[in-house]
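All protein chains but one are shown at their positions in the complex.
Right, chain A next:
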Amino acid sequence: MTVPEVKQLLATLAEQIRPQLTPETALVGIHTGGVWVAERLHTLLGISQPLGSIDVAFYRDDYNSRGLHGKPQRSGIPFDVADRHIILVDDVLYSGRTTRAALNELFDYGRPARVDLAVLVDRGERQLPIAARFCAHTLAEPLPAGSKLSLRRDDHGNLSLEVKSA
């Protein structure tokens, strides 16, 4: 599979989101890749609301079997969630379980007016009834089982998509 250029995907995603923005719209990135994407969108779209971030480590459904992995990050929602239009941002949408966990966490901050999901890439094979309203690229074919598609950031802050096979 050819891995799409992230810069192009970010531009596409920003143009999909732009017509739907309101002055009350806020972005919330999901750690870690989603936060990077949210940071770029925040600049590209010139959003005035501060940027939020969420680490779903404490809300994962496989916590009992896997435990905590890595160093959980502090979630930070620097605005009032209640009655706000929120766009959850992630790098890759796959099973939908991360989105489910992020929604649960988000609602512990308050009751948003509307929540949309924006992702760079949808790799399909959902295990939950979740869909992205904004999506820059959909994989035509499923990746081999066990392979991992994720966003990387190099020392210069450049983003790229990477496939690791099992």
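Here is the rule we go by: contacts are C-beta pairs under 8 Å (C-beta built on N, C-alpha and C of every residue); 3 or more make two chains touch, one makes a residue touch a chain; residues count from 1.
As a working rule, contacts and distances are computed from a predicted model.
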item: Chain left out of the displayed complex - its UniProt protein name, from "ABC transporter permease", "Aspartate carbamoyltransferase", "Spore coat associated protein JA (CotJA)" or "Protein-export membrane protein SecF"; value: "Aspartate carbamoyltransferase"
item: Among A:Q73, A:Q127 or A:S160, residue touching the chain not depicted; value: A:Q73
item: Missing-chain contacts mapped onto chain A; value: 55, 57-59, 63-64, 66-68, 71-76, 81, 104, 107-110
